[in-house]
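Removed: one protein chain of the complex. Kept in place: all other protein chains.
Going in written order, the chains are labelled A and B, and every chain counts its residues from 1.
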Amino acid sequence: MNDASKLQVTLPITPDTSAAVASSAMVREGEAAAGPDIKVAARNVDVFYGDKQAIKDVSVDIPERSVTAFIGPSGCGKSTFLRCINRMNDTIDGCRVTGEITLDGLDIHDPSLDVVELRARVGMVFQKPNPFPKSIYENVAYGPRIHGLARGRPELDEIVESSLRKAGLFEEVKDRLDGPGTGLSGGQQQRLCIARAIAVSPEVILMDEPCSALDPIATAKVEELIDELKANYAIIIVTHSMQQAARVSQQTAFFHLGVLAEIGSTQEIFTNPKDKRTQDYITGRFG
Amino acid sequence: MSVDNTVAEAGRPRLIRADRTRRRNAAETRFRIYGVVAIVISLAALVFLVLSILSNGLGAFSQTFIAFDVYLDPAVIDKNGNRNPEEMKKVTTIGYGNLLKKALAADLEARGVSTEGIPPKEVDGLLSKDAPAQLRDKVLADPGLVGQTIRFETYANGRIDGYFKGRVTMESARLDSNVSPEQLELADRMRAAGIVSVRFNWGFLFGPDASELRPEAAGLGIAIIGSAYMMMIVLVLALPIGVAASIYLEEFARQNAFTDVIEVNIANLAAVPSIVFGILGLALFINFLGLPQSAPIVGGLVLTLMTLPTIIIATRASLKAVPPSIREAALGVGASKMQTVFHHVLPLAMPGILTGTIIGLAQALGETAPLLLIGMVAFVRDFPGPPPEGFFDPAAALPVQVYNWTQRADPAFVERASGAIIVLLVFLLSMNIIAIILRRRFERRW
Partner (left out) sequence: MNVGLLILIVLVIAAAGYVLGRRRSLATADGNIRGMHSLPGYHGQSVFLFASVPAFLVMIVWLLVQPLVIENQVSALIQPSDIPEGSSLSLVMADVRRIADGLDLAVARGALTEDQIATMRADLTNLRGRLADVGVAIAADVKQSVFVAAQEYRALNKIGLMVMSGLVIAVAVAGAAYSYSRITPRYRARNVAEAAIKALLILSSTVAILTTLGIILSLVFETAHFFNLYPARDFFFNLTWNPQFRGGSDLGIIPLLWGTLYVSFVALAVAVPVGLLAAIYLAEYASPTVRGIAKPAIEILAGIPTIVYGLFALITVGPLLRDYFAQPLGLGSSSSSVLTAGLVMGIMLIPFVSSLSDDVINAVPQAMRDGSYGLGATQSETVKKVILPAALPGIVGAILLAASRAIGETMIVVMGAGAAAKLSLNPLEAMTTITVKIVSQLTGDTEFASPETLVAFALGLSLFVVTLLLNIVALQVVRRYREQYE
């Protein structure tokens, strides 16, 4: 209560000025980090739900083969922004995205890039494990099938096995690949969903609070998995847990009220935040 | 207000007065009894309805038969002796009627059943008026029978049948110009002699309708086929169209004026009186498009339009029940919207869709009023051909056949109508049971 009122007093910054400050800072950061291994770049992204603006002028660079964490209080727009990157927001009525997001330098809204192709290249893992009510095998094989990635059953079997292996699930389920995916435990289900995402051989994996529905042991397993996956993929993870961000990510972005307040190496954000809001958040003063 | 005053004036009155509480509790009991009475009335009405139909209709499934030896005299039915069916067709049912008359008299005499005091015309009157036609059909189908003596079994007249079922009594026969008490006594003697028997009548289920004067020969065959044809048409048209429309409305359509108009339309079509659909069928399909009257195709189309709202409402409900996380999962691995719907959402919604479809079909099967207007009341004696041509042949429909029979004078048709209702209800009951099983079996909790 006290904190909240203090916040209002100490932060009388209008959204416009704060956005301007943040974005100019970001672009400078982005330029500094610019190099051959920037996978995803966003510039001046705004998102509106009807008349309501959910994201204000966010610019961010996601490097290849590393983990970027998006943190921030609930409703700050970090999930919304994540869903812009593979255009999942297209499925929401009345949602409008402006600004530019590029994947390997190609605008993701470019008509020459089919949204389906985009989503095959930018995979996604959701907050709640959502396996299809089919067998474990079918769950993983579905993506390769619709994208024509396997030329025959043996090749498909191979993709399924290697994806499950990469997700660290193969040993646990190898005897019941025909069993229902919904029959697994929560943590296993989430790793199945990760395997499903990997099976399409994406280049980027978006994870929307992948551990929020899991117990600590399952969480540890998924985090371990994320750490292994970063060798091959650009991973963006939205998380509520600052410890998790600190554990798994190399780069951290802090969102606040639809604005990207600060971005930098994880080390720096947690030890030496430049922005007052970041500092207040990570020290637990709000959020 | 007044309560407050009394409390104030009385100072500290007893908070709860016993007589008032008693009254309130009595009111409570009364109210509860009203509720019980309402439930009992509803259930009693249901039981009374079912019992009334059963008691009236079960008799239709059994029938009185008369079996006796008939000599197929070539001199009467094949004068030229060529056994050529084309030539034999010239002999009308009158010729066969005379043959039967003689044969029955002879058979009775041979078995020692006395026909004393009964004019030969009345003895013959025990047989169904359909009997000569049955014999003629039999002979024309197999001309080799001519010249032989065959055991011929046919229906007894409706009044005789009614006598054995208790519908006709000696008293009623005395007042009835169509049957005499002597005939009934003769029938009793014939039954004792084994010529007359009462047993299950397949002809009721599979035979064609018969004319006003031959209730004993009337069957449901054409009506059942007609209804089956219409259900096929409804299934083939209403299920895909209804599912396609629901998918569009539920998965693709954005909220706009166009979809609003469709939604309002569907809601209203579900409540438009069925007879209005009949008028539409008459004006559009028969007068405008020139489709034939009394044909299952027209009935099927009309019932399709009536069933669509039911199927659409059920399908949309089951599509809605599929959680959005499934859609997100599919979209997230790069499935297109269309692939998401057809690979994941639709299969998961299928049990609900099928349940709704079966219930819609059951409604369509019992629908009568619109079919009256498109000529399904016509008297049809020829079975329609096999589909798809048969869809354009005249046919009857189960519920319309019921209506048809109730419009006929002979009370034997009341029994037939109730019997037909039992058949209809058995169909409906099985469809509903299938729907319930489907729902139980595949019900999924997310």
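Please note the rule applied: a contact is a pair of C-beta atoms (placed from the backbone, for glycine too) under 8 Å apart; a residue touches a chain by one contact, two chains touch by 3 or more.
All values derive from a computational prediction rather than experimental measurement.
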For the chain not shown, touching visible partners are A, B
Where B:Ala110, B:Ala192, B:Ala283 or B:Ala321 are the choices, the one touching the absent chain is B:Ala283
Which of these, A:Asp93, A:Glu117 or A:Glu224, touches the one chain of the complex that we don't see?
A:Glu117
Just name the one of B:Val91, B:Ile118, B:Ile262 or B:Met350 that touches the chain not displayed here.
B:Ile262
Applying the definition given at the start, please give the residues of chain B touching the unseen chain.
24-25, 27-28, 30-32, 34-39, 41-43, 45-46, 48-49, 52-53, 56, 240-242, 244-245, 247-249, 252-253, 261-262, 265-269, 271-280, 282-284, 287-288, 305, 308-309, 312, 336-338, 362-363, 365-369, 372-373, 375, 377, 399, 402-403, 406, 414, 417-418, 421, 424-425, 428, 432
Touching the hidden chain in the full complex, which residues of chain A are there? Just list them.
114, 116-117, 146-149, 151
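In the analysis below, only the chains that are shown with their structure count from here on.
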Give the list of chain B residues in touch with chain A in this complex.
254-255, 323, 325-337, 339, 343-344, 348, 444
Residue positions on chain A within touch of chain B in the complex are 86, 88, 91, 93, 115-121, 123-126, 128, 130-133, 142-143, 146-147, 193, 196-197, 199-200
